[in-house]
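Omission of a single protein chain aside, the complex is shown with its protein chains in their original locations.
Each chain gets a letter, A, B, C and D, in the order it is written, and its residues are counted from 1.
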Amino acid sequence: MAERTFWTELWNAKWALLNGIAITTELSAYVVVASTILGLLGGLVLVYGWRPAALLVRLYVDVMRGIPVLVLILFWYYGLALFKINIPAFWAGVIALAGFATAHMSEIVRGAIQSVPAGQSEAAKAIGLRFWQRLRYVILPQATRRVLPPWVNTAVEMVKATTLLSIIGVVELLLATQQTIARNYMVIQFYLAATLLYFVLNFAISRLGALLERRFAYMRY
Amino acid sequence: MQNHMKPNATSAATGAMPLLRAVDVHKSYDRLEVLKGISMDVEQGEVLALIGASGSGKTTFLRCINLLEEFQQGEIDLDGEPIGYRMTGGRRRKIPEAALSAQRARIGMVFQSFNLFPHMTAEQNVMLGLTKVRGKPAAEARDIARHWLERVGLAERRGHYPFQLSGGQQQRVAIARAVAMEPRLVLFDEVTSALDPELVAEVLGVMQDLARSGMTMIVVSHEMLFVREVASRVVFMDGGHVVAQGPPQELFRDPESERLRSFLGRFHGVFS
Amino acid sequence: MQNHMKPNATSAATGAMPLLRAVDVHKSYDRLEVLKGISMDVEQGEVLALIGASGSGKTTFLRCINLLEEFQQGEIDLDGEPIGYRMTGGRRRKIPEAALSAQRARIGMVFQSFNLFPHMTAEQNVMLGLTKVRGKPAAEARDIARHWLERVGLAERRGHYPFQLSGGQQQRVAIARAVAMEPRLVLFDEVTSALDPELVAEVLGVMQDLARSGMTMIVVSHEMLFVREVASRVVFMDGGHVVAQGPPQELFRDPESERLRSFLGRFHGVFS
Amino acid sequence: GARAAQAQLVDTSKSKLQQVLDRGHLIVGTGSTNPPWHFEDDTGKLVGMDIDMSRLLAKNLFDDPEKVEFVLQGSDARIPSLITDRVDIVVQWMTITPGRAQQVEFTVPYYREGVGLLMMADGGRFKKFDEVKAAGSDATIGAMQNVFIEDWVHQALPEARVDQFESPDATVQALNAGRVDAYLGDQSAIRWLMQQAPGRYVDGGYGWMPNSYASAVKPGDPVWLNWVNTVYREAMLGVDFPTFSASYKKWFGIDLATPKVGFPTEFS
Partner (left out) sequence: MLAYNFNWDVIWRQWPTIIEALLLGIGLAVASLAIGCIIGILCAFGRVSRHKWLDWAIWSYVEFIRNTPLLLLIFFVYFGLPQMGIRAFDKIESFILTLSLYAGAYMCEVFRAGLASIPNQYVEAAKAIGLRPWQRQLYVVLPVMFRITLPSISNTLISLFKDTSLAAAIAVPELTFTARQINANTFRVMEAWLTASALYLATSYAIAWVLRLVERRYSVIR
């Protein structure tokens, strides 16, 4: 048997790890996109919504933020199954993480909208713009700039949180790494490799956010 | 001192319908009553100055006219049509948002802090209402915007963002944005504070220009010299009431009201 | 028009050392020269008003005096001692931060936007410099703070935080904070903009009070009526130069300089 | 109430057995990170003792050992999976305890062993069980989270301190990093580790605390349980013995003696 070095093991595990990266990326993409859309709605309801609806969203946001993500994952995977609704682990994970991230995104959107000075909305009213027009042309473009930094943070958090899906057997990057480690017990080396891969993925997101932020830098008060 | 509960004499004499008529407007924040029954008429083409101590309710009244605040009692009519509220089945109801927007579009407002949209150039600031509210095609809106920016002396600054403009320039963009909509009435809230005398003179020039072209305006200001120059009539508010009104020369030379005399204080007598 | 490169006539005549002497001060932001050689003397007990168009460098000059800005050339002396810079080995060097702080403590400044410390009550705002810079015990500092807050009419507001105070009240706390340090000189930057006429009168009262008690002040203002009331001498700046100076009555009645005449513009003549 | 429900379940047509046959493949809950029980080999294929047992079930159901779907899950997920019918059976390295048996029904065990101590061959503080015992409370033992693990350790080492980890690789890493002085592991795992990294580790040379490994099914389905038990028993003692003993040899390195013919020993 050829000598087992880190590099031969890495070569052996290349497809497993690449597949892990693909799953992690796909999961993160679904979660970020879904939570951005839902968070936008949630944020709008929090700021402008009908009182009872706003209270419901607030309750949702607070509860979600107080529960460990792991429990949310178990709930969506097994909790629903108790009622005979069986969703695959991957989608249970997407729903759990997106539900959690939506709470954060709603808060972020609310904060951003409220940070736009009241005078802006009044000036928009004064020239006769309707509610949706004010939102579309005046409020949201300005809120976008405030949203970006915390949005990037949440996106990065979600990429990191996909690691928790290993518990329900989604073979994302961490579980793929652990499977490799279970075979060769090169613990530190492979965790380092995984760290590097996560870092690259997240750093790319951070840079993208910084790039967008710079594009909006002309908006000053 | 005139009775502030009745519309003033001007319109009563001519019999013509005033452009704006406020009757007994009351407005409270929670339990604090800020406007305690304001009535006034503004004629087409008039430049009305609102003066009064800080907290007397001037800004609040302007905001009621532009429907940025709700008021609890009284009526404000623009061109004879009640604004903001309608009586249906004996109850006073707020009109729906779409109708509110249409009414607001007929009134322009220039804010004390300008409130230009920071993500748009001067030109885009002026164009927004023209395209989205008036529904004009972009090309036409751009022409109108350029025309007005030129008129306020900002032709070469039209591509600048607000943060690239000085206070006086931002002020003038705000004026152009309000008047380009061809409103029936323009409200100015303390447009001259924080401007130096030269810029005050500049803004004054623009406003006198507008007045000559027949624009109706209500102007809130603390600068009595400016008021004297620009206003055709002055209304003095105190504690949520209209306490005195009249042409500036008369009012300043010989204030009937004790309160107005003390308000004008050491400046009184300057207006010879 | 006087030659702005030489200290003015007053001190030359008396021969006494002026409290503040600026000689040929030049200041640039990058390549933009804002002060192009400002020279002036301020005598003990004088109230000097700085007027001039926006951007003429008034604020910049005050900030140079208080060492909030570096200046590239020229010298400012307070009580005959050069401020901010020292010549060592033929080179002009900034003096160290600690020494700067000591010099600043001898000059008070009241900012246009008040700049009260938001996390401290009115009293604490006034006390901070007394305890930390003057090294007074807390009890004594509290007495001094209360004395000054009383003098500006805020005795019962001393426990309030800035956000609980009106603009005029904040303004007066800022004045108390500056003068409680017993500085040799107090600088006021547009203390009256954004105040209504009544509040302007109030602040004016406080400043006249200070002037009577022998406090030396430099006041930047856009309000000519205020300047006329408060100043013993007026300096008119334009484009980074001192263009004219003199007692307000003389200067306003009969402006020698063409530039000053146009600056005063339509307000000229008011100051009869 | 409960009795009526049980009576209904006995109806064979409603049993899991029938459902599985109808479905055409078996769904097994297991893990992927615990050699030699269940892990991925160099080619990325799931292998191990648990996997072989699952395939044996599939072979007996469909004549095709490939007709099995593995659902990977963490150890926290073993019970919810059964209760919520996500899997037909959990074949995942489960120790039988009476407490756990209140929640699930265990099959007959297919392996029994004790625990032992694994230590570093070089660089560690101890190499022998007796040395660890002599160190008393100065020794720290690392172990996988397990039933009453502290009791087990203290049965042999009354004073030793215990650190519990979630996964065997974390435990081994704790040993490598010197965080713990010895790894308390199943003897199967210890053997496997020593085989994987020859010369790196030593066995403390003492085993204690026997425990039995079995699969588990959802409670209340005697038909299904009985069928699985039948397969397991015949694997250990009857028709499937050749397959079973080959797996034993492969994963545990143990040569099983052929069951005695004649009167079945389990009834003697």
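The rule is short, and it goes like this: contacts are C-beta pairs under 8 Å (C-beta built on N, C-alpha and C of every residue); 3 or more make two chains touch, one makes a residue touch a chain.
Keep in mind the model is a prediction, meaning the values are calculated, not measured.
Novice: Please pick, from D:H25, D:K67 or D:R100, the residue that touches the omitted chain in the full complex.
Specialist: D:R100
Novice: Just one of C:M87, C:V133 or C:A155 touches the chain that is missing; which is it?
Specialist: C:V133
Novice: Looking beyond the chains shown, say which of D:S15, D:N34 or D:Q173 touches the absent one.
Specialist: D:Q173
Novice: By the contact definition given up top, give the residues of chain C that touch the hidden chain.
Specialist: Residues 66-68, 97-98, 101-109, 111, 113, 115-119, 128-129, 132-133, 161-163, 177-178, 181 of chain C touch the chain that is not shown.
Novice: Could you pull out which residues of chain A are in touch with the chain that's been left out?
Specialist: 62-63, 65-71, 74, 82-83, 153, 156, 160, 163, 174, 187-188, 191-192, 194-195, 198-199, 202-203, 206
Novice: I need the residue numbers on chain D that touch the omitted chain, in ascending order.
Specialist: So the residues of chain D touching the unseen chain are 75-76, 78-80, 83, 99-100, 102-104, 142, 145-148, 163-166, 170, 173-174, 176-179, 218.
Note that in this section only the chains that are shown with their structure count from here on.
Novice: Hide chain A: connected chain groups?
Specialist: Excluding chain A but keeping the rest fixed, the chains that touch end up grouped as B, C | D.
Novice: Which one chain sits nearest the middle, judging by mean Cα positions?
Specialist: So the chain nearest the centre of the shown protein is A.
Novice: If you average the CA atoms of chain A and of chain C, how far apart do the two points sit, in angstrom?
Specialist: Using C-alpha averages as centres, the distance is 54 Å.
Novice: Mind checking the centre-to-centre distance between chain B and chain C? Centres are C-alpha means, answer in whole Å.
Specialist: Computed value for the inter-centroid distance: 36 Å.
Novice: If each protein chain is taken as a node and each touching pair as an edge, is the resulting graph a line, ring, star, complete or other?
Specialist: Its topology is that of a line.
Novice: Write out all the pairs of touching chains, ordered by chain label.
Specialist: A-B, A-D, B-C
Novice: Going by the contact rule at the top, pick out the chain A residues touching chain D in the complex.
Specialist: Chain A residues touching chain D: 12, 15-16, 74, 77-78, 81-82, 84, 86, 89, 166-169, 171, 175, 178-185, 187-188.
Novice: Provide the residue numbers of chain C that touch chain B in the complex, in ascending order.
Specialist: Residue list for chain C touching chain B: 53-55, 166-168, 193-199, 201, 222, 224-225, 229, 263-267, 270.
Novice: Considering the complex alone, what residue numbers of chain D touch chain A?
Specialist: 32-35, 39-42, 44, 71-74, 76-77, 80-81, 83-86, 167-170, 172-173, 176, 193, 196-197
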